[in-house]
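Omission of a single protein chain aside, the complex is shown with its protein chains in their original locations.
Entry: subunit A
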Amino acid sequence: MYIVKRFVTMLLTIWVIASLTFIIMKFIPGDPFASDADVLPEHVLDNMRAKYHLDEPIPVQYVLYLKSLVMFDLGPSIQSETRSVNSIIASGFPASATLGIQAIIVAVVFGLLLGIIAALYHNRLLDYISMVIAIIGISVPSFILAPLLINYFAVKWGMLPVASWGSFQHSILPSIALATTPLAVIARFMRSSMIEVMNQNYMKTADAKGLSSFKIVFNHGIRNAILPVVSFMGPLFVSLITGTFVIEKIFAIPGIGKYFVDSIFNRDYPVIMGTTVFFSVILVVTLFLIDISYRFIDPRIKLTSKGD
């Protein structure tokens, strides 16, 4: 029952996002052919507008748009005539997703590790070192870190390729650059959550049972401490796998990150709509999965449609 209800809510959410994007998009002055207006004769422009239904009244455009959306057809791109939005996403998403998933693995594994170490050595040297690393990770932007990584690992030491996409080697530097900030944020979350858990009575019970420190932390500590980190991971996961403009640009990765930005400059309406809806579908689905995962992490959380 809960799942059905959630599913309906998800569809509604996506519809609201799609509609809002449509409305906001129409508020942007100009249209896809504004820059061609000086060069092309008026009747050519009219023809082109007609082709993309831009001559229809806005409500009609909206209905047409929703219709094709229901058919999973995101329409043709106006900018690159030969490609549909579907094919743009299909060709760009794998690279972005691979990069994003690698980055999130790095961020989660090392973030949790750093956070746990900091908590276990609370107010001691290792804690301070971990937190300095975390603060640096949060405050150094990726467009500074990425060139630094390229300069040392690719240019000076020649260990890894400078840029481009293809093999696993190509993905290492961008994954690291992309992972740094979320890694640092996860470390800080995990640290404070773990410190709180370490002071709980059940940790004392575990200690009084004669368990090793390792078992106390792993069997009793982490599962209780991880919940706040998990709730943060949903949006993070989505924003990483749907491509990032800066990192993909610096490393010349053929992902979908740049389409989010380029499509807006070009007034490429179908691509704006397509990428936004694609993003929101992935976001809504991920949040749903995260909600379900809570149930498995913390048995006290029950998935019910009512608040009982």
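One rule holds for everything that comes next: a residue touches a chain if its C-beta (ideal position, glycine included) is under 8 Å from a C-beta of that chain, and two chains touch if they have at least 3 such contacts; residues count from 1.
Heads up, the rule we're going with is that contacts and distances are computed from a predicted model.
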Among "ABC transporter ATP-binding protein", "Sarcosine oxidase subunit alpha family protein", "Transglutaminase-like superfamily protein" or "Acyl-CoA synthetase (AMP-forming)/AMP-acid ligase II", go ahead and choose the protein name stored in UniProt for the chain not displayed.
"ABC transporter ATP-binding protein"
Across A:Lys5, A:Lys67 or A:Lys204, the one contacting the chain not displayed is A:Lys204
In the whole complex, of A:His43, A:Lys156 or A:Arg300, the residue touching the missing chain would be A:Arg300
Please identify which residue in A:Thr13, A:Ser84 or A:Asn224 touches the non-displayed chain.
A:Asn224
Which parts of subunit A are in contact with the chain that was left out?
200-202, 204-212, 215, 219-220, 223-224, 297-300
